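Structure below; questions to follow.
One protein chain omitted, others in place.
First chain written, first letter: the chains are A and B, and each begins at residue 1.
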Amino acid sequence: MTKSHKPVVWFPFAAGGTVIAFCIPVIVVLTFLAALGHMPAGLSYERLHAFAANGVGKLVLFGVISLSLWSSAHRLRCTCYDFGLRADTLVATVLYVAAILGGIAAALFLLRI
Amino acid sequence: MSRNPLVRAVPPTSWFFRQPRYLRYMSREITSIFIGAYCVLLVVGLQRLSAGQTAWEGFLLALRSPASIVFQFLCLVAAVYHAATWFNATQKAMPLQIGENFVPGNVISGAHYVVWILLSLVVLYFAGVF
Partner (left out) sequence: MTPLKERLVQLEVLRYNPDTDTEAHFQHYEVVCQEEWVVLDALNKVKADIDPTLNYRWSCHMAVCGSCGMMINGEPKLSCHAFLRDYQGVIRVEPLAHFPVERDLVTAPDDFMDKLKRVKPYVIPKEMKPISEGEYRQTPAQLMKFRQYSMCINCMLCYAACPQYGLTPSFIGPAALTLAHRYNQDSRDGGRKERQEVVATHEGVWECTFVGACSEVCPAHVDPASALQQMKITSSIDWIVEHLIPGGKP
């Protein structure tokens, strides 16, 4: 039996899970407030654009979005298996590729700001 | 006497109804669907932000549709549930031994909750919520 390469996908999953736990709830609160018509000042075009134009801001947004995407993709892969979907290689490939594409898209949009 | 053991297979698509704790586990795992979908929404938001002020304001307006409100509410529940289960798990993944004894698990998880709440308040403050 050979050692598994699972750490390649698991480490970013664990990092992403931590990022989701600390950051995503408060981000959802902000967009939820906007959805309810109580737009937080921080979501105005000027303020958010200024934040995303800043190098640190770019890095934070990219880190949060790409790691959270990866973490959800990995967890969803395991969930598919738990629900009885046994085509694990196919499921894993589709989900991981989707997460990577999402991360690349986020990076490209951030670079345009 | 020969052996003739009976193998009772686990039903692969319904095993999680066998015990309440399996349902709790599955609800934790299912949060990933909402978090993943929400991240896609964030990527779309970044695209709109990069496309200029009109595009961004259109995005904010679209967020106010009833479907979006329901979706974001579900995402909020999922995100908070994920956070709680994640912080509760930290004491298992990273036990801390100081001297002879281990730090009580509640202290490790509790510290994560405190940092989480402080960080969230700071973000809300800088976002102008209060």
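Some notes on this structure:
The definition used in the following text is that a residue touches a chain if its C-beta (ideal position, glycine included) is under 8 Å from a C-beta of that chain, and two chains touch if they have at least 3 such contacts.
Quick caveat: nothing in here was measured; it's all calculated off a predicted structure.
Across the entire complex, the residue among B:Q19, B:S65 or B:N106 in touch with the chain not shown is B:Q19.
Hidden from this view is one chain, which touches chain A at 1-8, 10-11, 14, 78, 81-82. Touch with the hidden chain on the side of chain B covers residues 1-8, 10, 12, 15-16, 18-19, 21-22, 25, 29, 89, 91-95, 97, 99-102.
Assume only the chains that are shown with their structure count from here on.
Rounded to whole angstrom, the centroid-to-centroid distance between chain A and chain B, based on C-alpha atoms, equals 12 Å.
By the touch criterion given at the top, residues 17-18, 20-37, 39-43, 45, 47-49, 52, 61, 65, 68-69, 71-73, 75-76, 78-79, 82-84, 86, 102, 105-106, 109-110, 112-113 of chain A touch chain B in their complex.
Residues 12-13, 16, 26, 29-33, 35-36, 38-43, 45-47, 49-50, 53, 56-57, 60, 63-64, 68-69, 72-73, 75-76, 79-80, 82-83, 86-87, 112, 115-116, 119-120, 123-124, 126-129 of chain B are the ones touching chain A in the complex.
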